[in-house]
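Every protein chain except one is present and positioned as in the full complex.
Letters A, B and C mark the chains in the order given here, with residues in each chain numbered from 1 onward.
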Amino acid sequence: MSDTLQTAVVGVTGYAGAELARLLLHHPRLQNTPPVFAGRVDSNGSSGDASRNSIPLAEIHPQLAGGHTANLKLESFSWELLASRGVQILFLATPHEQSRTWVPEALARGLQVIDLSGAWRLTEAANRAIYNFEDEGTKLAAETQSQAVYGLPELHREQIANASLVANPGCYATSIILALRPLVAAGIVDLNHGIVADSKSGVSGAGKAPTAKTHFMYAADNLSAYGVFTHRHTGELLEQIGIDQSQIVFTPHLLPIPRGILSTIYAHFGGVQTAESISSIYHDFFAHSPMVRLFDKSLPQIQYSVRTNYADIGFQLAPDGRRAVIVSCLDNLLKGAASQAVQNLNIMQSWHEAEGLE
Amino acid sequence: MSDTLQTAVVGVTGYAGAELARLLLHHPRLQNTPPVFAGRVDSNGSSGDASRNSIPLAEIHPQLAGGHTANLKLESFSWELLASRGVQILFLATPHEQSRTWVPEALARGLQVIDLSGAWRLTEAANRAIYNFEDEGTKLAAETQSQAVYGLPELHREQIANASLVANPGCYATSIILALRPLVAAGIVDLNHGIVADSKSGVSGAGKAPTAKTHFMYAADNLSAYGVFTHRHTGELLEQIGIDQSQIVFTPHLLPIPRGILSTIYAHFGGVQTAESISSIYHDFFAHSPMVRLFDKSLPQIQYSVRTNYADIGFQLAPDGRRAVIVSCLDNLLKGAASQAVQNLNIMQSWHEAEGLE
Amino acid sequence: MSDTLQTAVVGVTGYAGAELARLLLHHPRLQNTPPVFAGRVDSNGSSGDASRNSIPLAEIHPQLAGGHTANLKLESFSWELLASRGVQILFLATPHEQSRTWVPEALARGLQVIDLSGAWRLTEAANRAIYNFEDEGTKLAAETQSQAVYGLPELHREQIANASLVANPGCYATSIILALRPLVAAGIVDLNHGIVADSKSGVSGAGKAPTAKTHFMYAADNLSAYGVFTHRHTGELLEQIGIDQSQIVFTPHLLPIPRGILSTIYAHFGGVQTAESISSIYHDFFAHSPMVRLFDKSLPQIQYSVRTNYADIGFQLAPDGRRAVIVSCLDNLLKGAASQAVQNLNIMQSWHEAEGLE
Partner (left out) sequence: MSDTLQTAVVGVTGYAGAELARLLLHHPRLQNTPPVFAGRVDSNGSSGDASRNSIPLAEIHPQLAGGHTANLKLESFSWELLASRGVQILFLATPHEQSRTWVPEALARGLQVIDLSGAWRLTEAANRAIYNFEDEGTKLAAETQSQAVYGLPELHREQIANASLVANPGCYATSIILALRPLVAAGIVDLNHGIVADSKSGVSGAGKAPTAKTHFMYAADNLSAYGVFTHRHTGELLEQIGIDQSQIVFTPHLLPIPRGILSTIYAHFGGVQTAESISSIYHDFFAHSPMVRLFDKSLPQIQYSVRTNYADIGFQLAPDGRRAVIVSCLDNLLKGAASQAVQNLNIMQSWHEAEGLE
């Protein structure tokens, strides 16, 4: 039964992995069976030690120390470890190359997988091309991809409920798709005019590896655009919103803050809209979506959604009723990664979608 | 002769005023005649003292202390003070309401004025409406406005040279106009498609008054859009780029950094362009503009232009050649305010445009 | 019985008040009876509206919106409101002047009070002098003070359990007392040598009112010392550590971060100590204190304790064994304010001390 569900997390040393660990450890349904944390036991860099086969989690993430988490450990990954502990659901917070290899193996071993990487999000080969997957074109890859469900609950709740492989969406993609899909689905957006999605993300989105771009001196007191016309999340936008490349420009920027995404989205409408007509499209679309908060009188800001599990959406209509600026915010490590993964877990287990997330 | 030009600055207690003071104090042509700094002698807030008629500048801006600036003072403003000191050029770094009152008086007294506020930038009454000027519609206001030249040297160098009143541009407006005017003037932008200018500014742009929005806890670790479809700089964009309201959406955002603006601008072209064709339009337009730096191989970032007097412009063309993302950066207190004012001074005095600015 | 305990919070619009609201709303023992939030219904500044007698909490703190907190309101304060709702425990997150007036009234009405201000923390009149309390010297003030227990659970657990008035400690004071009291109580500190407590706090410690010092442009990219030899928390240090003014220097600094305190404390020992001897003093002292985390192999940092309810303590011994640097960290809004208040509530109710805090 559900209260004994055994989960495992690989990649708990990264930022999203740490948040996922925290959420699962506090999840009401998992109090009896804390997750198995598996990985390379030297994952923590300097404190790695080849003679050990486990590391206290609090050594990797000192902020997690204390209380009932005090004795948790990162254990050395092996398929045997997962089998011996009776793991049923596997979360992968790993680089996409690793997920390409491990997911087919996990499925073959009968595990259900929620993969936080970009490995299995894209249906179209053309959109996948930018990843240069080594196994692209193989039968195994095609079969695995065919089992994958894009894990955005607000769009694919039913398929997620029955999925063996959930491809958890990208953080930028989540913020933009949630803001645009309702309007495009309602048929009011003039796609020939071209949509603009100008997104800004905190530095945790760039990962934990120290690089020239994650150096404090590069990111602090700065703002920079990157990946213009080439960002990997673009394919997710096209497939999930249902538009083609000529109909959107997406520009990510690196913000001098630890976490949070704000996307400013510009759309033209075919006819004249009112604030009420737009608002009711959003309210209808998200009527049963507890993790989306709609702002009717003001615009969301990054500080409202950071460290929450919500996506926040608001908009401002032009006086001519033919254009709108839509602002969409979320925490890139939560609704953009870890809490969305838990939301998917809840749906797969037929628990309340927001359980452990409010 | 020019080496004895007497300038005065009102509003030196604000952020742009402090930068203007610094630039004028180091200007090679003004070494013999430091500016008169005039204002309310209690301008510094808590350290104000009604019994004094001057305040050491270093008390207001401790970072300016030391060296030959050690003995400079903020003196109590009066027209008599300016007359007695033989002031010829008056810089106003004052709120626009004050500039509306003082500029006509200064012109009547034979002073040349460089006004950093929004008081005299807009030719069209419709665009001025948002300011609700008290004297709107009066003969004096109309006459004063007719003398004003929009102080963007890269567009209006010749008129500035002969102006008695220069209306120094807004910081957002400078960043957007410099990026768009060359392309629009070249006739390649498809205006029916709609331009998007998504701008982000550091907190100094919000002024020195402590408010809920300039509180560290509001601005830090945050990003917020504001003034959507209603920002005062919109009128400058329309008049100077030569477009109408339906052809652009401009959204400013508050960045958690002290200073700097980055505008990400999205344009569609009527035909297919190449990186070379776009680049040559910019290089031609700015061939004689020393304060604009063009980025051909990369995009500018806020950190490159902050604390410089330059505007930086770069772009990325879409693979289809029909769309571009243009990135424009500057320091809102320098090329967006104080150094642009000095550039205008240089032009008015027939000095080299970049004197004291490199 | 305890699961129907009715609490009330006054001052929920401030930073500590918001954290207190969040903690109480998630407290396992208070799920059936959410707190009454009382205050001025125009507390939110611009959105205040005299015609209303309540404000949605989510309007004041948008980050709290969503889930079961969606319908909570800030209600107009009156003693009648508290009585009609059967309030038993009153939290005051109010300025100390207000707490001086309200606490006696609340006690007279039979309420138990946990006061987060500095109003009732100090036993010695000499130490209170800096506050200039208007009612200093009155019989009512003396009687009220005599009922107050200093709410640092790690020192006064037993008295707190039976208190009607708990004076919740200052944030700086908590960080320093927890680090020093164990060593001083063990008799190893050479007090004639003089202790130094060099503390650094995030800006939330300066309160929500916009001032010159909380302006982003003042605090960002800066560090400043303030209140040298004059800070109000000094009295708490003297009384709780058990030393006199000549034996300590305490210097607070304003850090350019939203929250968190780090105190670096310097002590000389009468004899030669070892890392083990110091460590065992701390472990013994805090053996039954779940909200203190001891660092034996490394030093705590602000990022480890921020957004946790813990105080973190570590130290480094000099090679000569006669001096130590002790580093103490906590979140000024949590263990330095709101979560310490909840810890006191737990003790007063004979619940587990860490309930709702892990």
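Everything below uses one rule, namely that contacts are C-beta pairs under 8 Å (C-beta built on N, C-alpha and C of every residue); 3 or more make two chains touch, one makes a residue touch a chain.
Worth saying up front: this structure is predicted, and the values here are computed from it rather than measured.
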Touch with the omitted chain, as defined above, among A:I130, A:A220 or A:L294: A:A220
Absent-chain contact - pick from A:Y15, A:F77, A:F133 or A:F285: A:Y15
Contact set of chain B toward the excluded chain (per top definition): 62-63, 65-68, 221, 290, 293, 295, 298, 300-301, 303-308, 310, 354, 358
Hidden partner chain, residues of chain A it touches: 15, 45-46, 203-204, 208, 210-212, 214-221, 256-258
Missing-partner contacts on chain C, residue numbers: 193-194, 196, 198, 200, 218, 220-226, 228-229, 245-246, 249, 251, 253, 255-258, 260, 262, 264, 266, 268, 299, 301-303, 306, 316, 318-320, 322-323, 325, 327
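In this section, only the chains that are shown with their structure count from here on.
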From chain A, the most remote chain by mean C-alpha position: B
Innermost chain, taking as reference the mean of every protein Cα atom displayed: A
Distance from the mean Cα position of chain C to that of chain B, given in whole angstrom: 46
Interchain centroid distance [CA atoms averaged], chain A/chain B, Å: 41
Whole-Å gap between the CA centroids of chain A and chain C: 36
Of all residues in chain C, the ones touching two or more other chains: 221
